[in-house]
Structure formats: C-alpha cells, structure tokens
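Up next is chain A:
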Amino acid sequence: MRFTSAVRKVSLGMLFLACLWSASAVMAQDVIKIGVLGVMSGPAASWGLVNRYCAEASANMINAQGGFEIGGKKYKIEIVSIDDRNDPKVAVSGAERLIHEEGIRYIIGPNIDPTSMAIVPTIEKGAAISIPYAFSKKLFTPPAKNSILGMIASYQAGPVIYKYLQDKRGIKSIAFVARNDSESLNQRDEGVLAAKALNLNIVAASDSYETGTTDFFPVMSSVVSSNPDLLVISGAAPADTPLLIRAARELGFKGIISTETAQDAKVISELAGDLANGFISVGGASTPAIRSSYMEEFIKNYEKVAGEWNDEAGTKVYALEIILNTIKAAGPAALTDISLFMKAIDTFSMPNPYLKDNRPLRYVGLGDFTQRRQISVPMVVTEYQNGDFQTLFVGEVAN
Partner candidate 1 sequence: MNRKQKILLLIVALAFYLVLLPYLCRDRNYLLGVITTASVLSVISAGVWLIFYIGRINIGQGAFALIGGYTGAIAISKLGLSFWFGLVMAGIVSMLVGIIIGLPLLRLKGVYFSMITLSLTETARLTAQSLVPITNGPNGILNLPLPGELSFFGITLIPDFAKVNKHIAMFYLSAFLLIASYAVLYRIINSRVGWLFRSLQQNEDLASSFGVDVPRLRVIAFAICTFYAGIGGAFFVAMQQSIYPATFSVQDSTYFLLYCFLGGLGYVFGPLIGTFVLYIGFEMLQGLNEYQPLIYALLMIGMMLWLPNGMLSLRLPFLAGKKSPLGGAK
Partner candidate 2 sequence: MAIMEIHNLSKRFGGLAAVNDVSFEVKEGEILSVIGPNGAGKSTLFKLISSFLPASAGKVLFQGEDITSQKPHIVARKGVVRTFQETTIFREMTVTDNVVVAHHLHSHTSLLGFFFGTRTARQDEKEFRERAGDILDFLGLGAVKNEVAKNLPHGHLRALGVAMGMAANPKILLLDEPFAGMNAQETDEALGMVRGIRERGVTVLLVEHDMSAVMKISDRIVVLNFGKMIAEGDPEAIRSNEDVIEAYLGREDEEIGI
C-alpha cells in the first residue's frame, strides 16, 4: 500500500537523520578543539577571517611539531570555525553548536559587541570561555567572567594616543566620526569621554556613516568643516579607514588622523596612498622593528593559510597561544573544566614569543574590569608612512 510504504520511508529517513546527528558528536581522542566564531562574510569579513587564519596558522605550526604538550601528552589542535555574519542570533546558535556539538570549551571571537554579548548566556550555561575582540566593559566586568578581551580596547588606546599627541604635537581640539552601528558608536562615546578627561575641545562627535558606504565625502565634509587638530575614526573597519582618510585629505583637512583599531598597511596604501602618511593606529606585533623570529615564522604560516599577510593579524596572533599555555599551566583537567583555567589566569605569565624584547604575556584588566580578563597584547602605536607602519611607541595596559 502506497500510504504505509510512504510512512515507512519517512520514518526511516528521520531515523537516519537522527543517527547522523548523534554520530557527529563523537569526539576523536588526543585532539584539542578550539572554536573560532566571528564574522567571515559581508563588509566586515576580514575581522573574523583574520581570527580564523591566525588560529589555523598557529595550529599548523603546533601540529607540525607533533602537537601541543599538556601534562606529558601531545595533543593535535583542531580549529572549528563558524561565520556568525555579525548577526547576534547566528552567533548564539554558532556558540551552541561549538559548545554542545563539538564539545569545545574555548572560543576565539566574536568580533563585535552585539555578537559577543549575545553569546554570554550560552557560554555561561555551557561552561565555556570566549575571547571576544569587542570592547564593551560589561563583557569583562563582574558578574561576567567567561569572556577575555583579546586585544587592546579603544578606551585603553584612545587616552594614551590622545595624551601622546597632546604632549608631543600639541593638539587642542578633537573630532570623532563613527560607523552607524553599536560597535563604532560605543567606541566613539568612550573616546569622547577620554577626550573630555584630557580637556580636549570636542568640536564634532555626532557624524556617522552607514555600513557599506562607498563615498565618504558627505560625512567628511561636515566633520572637516569643524576643523579639529585631531580627527578620530572610531571603530573603523579596515575597509573604510583609508577611504575616510582620503576623503578628509581631499577635502583639505590638515590635522592628524588616528584610530584605535588595527588596520592593514596594504589596504591603506592601495586606497589612500600617500594621503595616509602620518595616520596613527594601533597594531600588535606586526611591525618589523619589534617582531621576533617566531613571529616571522608565524607570518609565513599565515601566508600559507590566507594567501597574503594582513596587519590586522598582529593583534590577533595571541589568542590560541595563550589559551593553550594557560591550559598547560592549569593542568589537563582544564581541557574540560574552565574553572581551573579561570584560577590559573590570575598568576599565569609566559614570555611573549612574538616580540624581540622579553615582555611577559599574561592576563591584565584589573584597572578597567576589576578582574584579569584581558590578554596583555602590547599596545603598539604606529604611524603610517609610505606603505608601512612605523612604531611610534610600545605601551601596555598597566595591570
């Protein structure tokens, strides 16, 4: 009878699906899975993809040496990455997938505040740690405890840069321009507060542009007309920064331009060329002057994975390395139990393998978050000159 046979067919199909799902959860042995969750498509794709490429490049380096040793046993590192499209709900289901399906406890990403905040309930319930590249203090301040800031926050770099420029170049007035989304607007608000604290004269702070804008003349016209000494581009995507710089210069802006997020020199040189000379931004371990041979090797691996180097990776190189070493310090049980990991955070320290001088790599954040929830990525303030970043100075977050 056709009807019964159809019911049987469908039931079989459903059973098959169910088996398929169960099978995918079986974990292979002696592998540490690390998740990367971030935006890997759309205009901001480079943020998440750089995270992924960094993690994959680091994992390749480690696996090439037979794996990473924890408690006398070598583990292969496997990177599982998910594109959250900068969409909070995709981020949540992605985090659930990483935690509950893949059995992952340590997640690198996401890249912006909304996605990072959205997964907080999920990672708390699922007992996982995330390393967001987003700056909202709520993520890292108690009662939150499962997120660790992976880079220098804009509100940490901002004041340092403004102070430096105030002291060395005598700036008195400042203007901000931001992209019209939560991430950028928040960073702008933090920047405004920092500038106020330094008694800088804020001449423009309400201008913003939409994601996907290709012509920045309109927004820049209005900012430039306020004629500030320093123009801060808040939370700029690497794609937009050079265009903003170019628009400002073409509109006759003579002051200094800076941003607090990592940029890529190639993108800047392609799009803005010499107009970007003197542009100040924050990088990681990427400038040739300060990087170690291990970093050089990493760059080679990165190029193999991604096809070409991206300066944004300079700040994102740290996450995988520090996660693994902290687990090592906390003992193999920390592979599944993040409370051990959290305990180890407070005392953990290792030499920064990516820099020439032996700076320690550890967890900081007591000042901003009252708890250690930030990787002590060096704050490398750089100035763009003729196609490359030059290091102005290397700072760090105090504690």
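On the choice of candidates, all candidates are chains of the complex that A comes from, given by their letters.
In this text, contacts are C-beta pairs under 8 Å (C-beta built on N, C-alpha and C of every residue); 3 or more make two chains touch, one makes a residue touch a chain; residues count from 1.
Treat the numbers as computed from the prediction; the structure is a model and nothing was measured.
**Student:** So which of these touches chain A in the complex, 1 or 2?
**Tutor:** Looking at which candidate touches chain A, I get 1.
**Student:** Sort out for me which residues of chain A touch candidate 1 in the complex.
**Tutor:** Spelled out, the residues of chain A in touch with candidate 1 are 2-3, 6-7, 10-11, 14, 18, 21-22, 25, 40-41, 52, 80-83, 85-89, 92-94, 96-97, 99-101, 113-114, 117-118, 120-121, 125-126, 136, 138, 180-183, 185-186.
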